[in-house]
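As you look at this complex, bear in mind that one protein chain is not there, while each of the others sits in place.
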Amino acid sequence: MRFRVRPRAVIACVTGSIALLLLMALNIRIGDIPMSLGEVLRGVIEGDFVVMELRLPRALTGALVGAALAMAGGITQSIARNPLASPEILGVTTGASVMVVAGIVASGSVYGGASGLLLSLGIPVLALLGGLLGAALVYSLAWRRGLDGYRLVLVGIGVAAVFTNVKYWLLTVGDVNDTTRAMVWISGSLHGRGWEHVLPVFLALAVLVPVALAATRTLDALRFADDTAMSLGVRLNPARAGMILLAVGLAAVATASAGPIAFVALASPQIALRLTGSGRPPLLTSAIVGAVLVAAADLIARTAFAPVELPVGIVTAVLGAPYLIYLLIRLRRGTRT
Amino acid sequence: MARTRILCVLAAALLVAVALSITIGAKAVPLTDAWQALTAPTGSENDIIIRSLRVPRTILGVLAGIALGVAGALMQGHTRNPLADPGLLGVTQGAAFLMVSSIIFLGVSNLYAYIWFGLAGALIASVGVFALGMVGGRGGPTPVTLALAGTAVSAFLYALTSAIVLLDEQAMDVFRFWQAGSIAARSADVVWQIVPFIAAGLILALVNAPGLNALSLGEDVARSLGQDVNRTRAVGVAAVTLLTGASVAACGALAFVGLIVPHLARHLSGTDHRWLLPYSGLIGAALLLVADVIGRVVAPPGELEVGVVLALLGAPFFIALVRRRKPVRL
Partner (left out) sequence: MRLQAVDVRLAYGDRVVVDGLDLGIEAGTVTTIIGPNGCGKSTLLRALGRLLKPAGGEVLLDGKRIDKLPTREVARVLGVLPQSPTAPEGLTVADLVARGRHPHQTWYRQWSSDDESAVADALSMTGLSDLADRPLDELSGGQRQRAWISMALAQGTDLLLLDEPTTFLDLAHQVEVLELVRHLHSSLERTVVMVLHDLNLAARYADRLVAMRSGHIIAAGTPHEVLTEELLASVFDLDAKVIADPVAGTPLVVPIGTRHGSPPASPA
């Protein structure tokens, strides 16, 4: 398979990758024992415990999760033909949130100590389960003699609304301490993430990214009106179903590892699209933008109010939103009204 | 005329919902007693319940329902996007952010004061988003820039709000209940506070309807029909901001009403906004009240927040509608 190479996309990808590596190194550098960048590098090569067991996994989780969410967002926006769409429409993140909040609220105040165990072991599983259930619900409700992008979006809104409001309600039911803990998770956090969080996202990306890239052409065709897509030789329903499955897989695994980190899935494809100047959300660039966004956000989340650490998802929005707005404005200046 | 008839049916449905809302609750009050409490109060327990609890709550529900329904229809019309909810311009999150900030930074603890802060936050956020949409381009903001700028600002403000409530338990406690959305336990003062804003918003919305019809044929056709596109947009945004800002400040994050109701109303009215707006308002109010009534009785002795009931009730209905018919595209 050959790709047409666009210079702006290459520049965006290369600069993005360099920025990502730098940000991850900076991330690893800070902590209880500050290190120099040289020590970080040496630590990675020599397998230093602090670097390899504590700090690298966290940095990797952030980058991988960011990339996965961004790709899921790019795919969703292409299928829905709507720049406001994100995996939330597919029921993944909201489904996961409801499940986890329910888990925390139900177990938190009753079992006390057990919640610590639940937090470390049970929550990713709960999140994955919730995400997949949510997606299955949206998908089955939206399917009616085929899958229409527009109907999918509308059904997705409905399901997301139920989940979101149930989540809000659950937050009012529990003890305020549990609410705060739940808030941290549903904001998306990288706190205490280890290799067990890296591995699932890494495996998912390793399998799904090549598939997604190979399917770029199908995705391009799906962006057109149905008739055009069909005339381009795309079998609409299998193609759409396949792409949704991809997006669901990416988003569900990412959410399970780090929670539904806000705004990455929505903003990264839009930022990438404006950086590369292409007419559609470019998947690879989106993924890199997503990874950079999360890595930068995590750095800020850990340092801005140190020693208090903010959930990374709060910072992604604070960081990504102004940048997206800046791009919007700059592009309007440059091009026609 | 069929459209007038539908309007009457919807108005009647709203009246029924109002009657239900006044009579049903933790203590059921027969309709005749309720009527007596309103017209010739004697100071009995029923009278107090009706006059100080149920009536303000019902009026608030009607106001917020109409406001959010109309605002949603306006928002979807202007953006031509079915995903647009009245909070799209940052109104909801603007309200939340300033309310929460007032708690933590100014030590405000009085509900009425929150509402002013909420309203101010809604206005500031919306004006900010509109201004961002204007910057750079030579014409006015396009729907896509508006929607994206609104989403970005919302996400930004929500993040700040989350950060605050994570650091402050008292703010979290207020925020979580506001977020769930409720029209309960609001006194008549709250109602009077928001009435002027909603009235002004509704007038602007009605003025906006014909222009929105022209705009739905595309900007070029609208202009050639003599419609000032930028002014129409500005009026629409002002109306949405007033309606949504007042509602969410008083009742919390209920913007979902504004998201689904226009889709329901469009099936009855077609694409003419002069009908779509009133239909949306009436359906919104009826839906909000019915949801509130259900929330009162479904989990005794407690109550379920109206926002939750709305989602549980409205969403399946909405999904069924979407599935049954070919959705009306904007």
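In this document, chain identifiers A and B correspond to the written order of the chains, with residue numbering beginning at 1 in each.
Basically, a contact is a pair of C-beta atoms (placed from the backbone, for glycine too) under 8 Å apart; a residue touches a chain by one contact, two chains touch by 3 or more.
Since we're looking at a predicted model, the values are computed, not measured.
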Touch criterion as defined above, residue of B:36, B:193 or B:271 at the omitted chain: B:271
Given B:46, B:227 or B:247, the one touching the chain that is not displayed: B:227
Among B:26, B:217 or B:297, residue touching the chain not depicted: B:217
Touch residues of chain B, complete complex, unshown partner: 138, 206-207, 209-210, 213-214, 216-218, 220-221, 223-228, 270-272, 274, 328-330
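Convention: only the chains that are shown with their structure count from here on.
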Length of the line joining the C-alpha centres of chain A and chain B, rounded to whole Å: 30
Interface residues, chain A side, partner chain B - complex: 82-85, 141-142, 144, 150-151, 153-155, 157-159, 161-162, 164-166, 168-169, 171-172, 176-177, 179-180, 183-184, 187, 262-263, 266-267, 270, 308, 310-311, 313-318, 320-322, 324-325, 328-333, 337
Residues on chain B engaged by chain A in the complex (per definition of touch): 81-84, 132, 135-139, 144-145, 147-149, 151-153, 155-156, 158-160, 162-163, 165-167, 169, 172-173, 176-177, 179-181, 253, 256, 259-260, 263, 304-305, 307-308, 310-312, 314-316, 318-319, 322-323, 327, 329
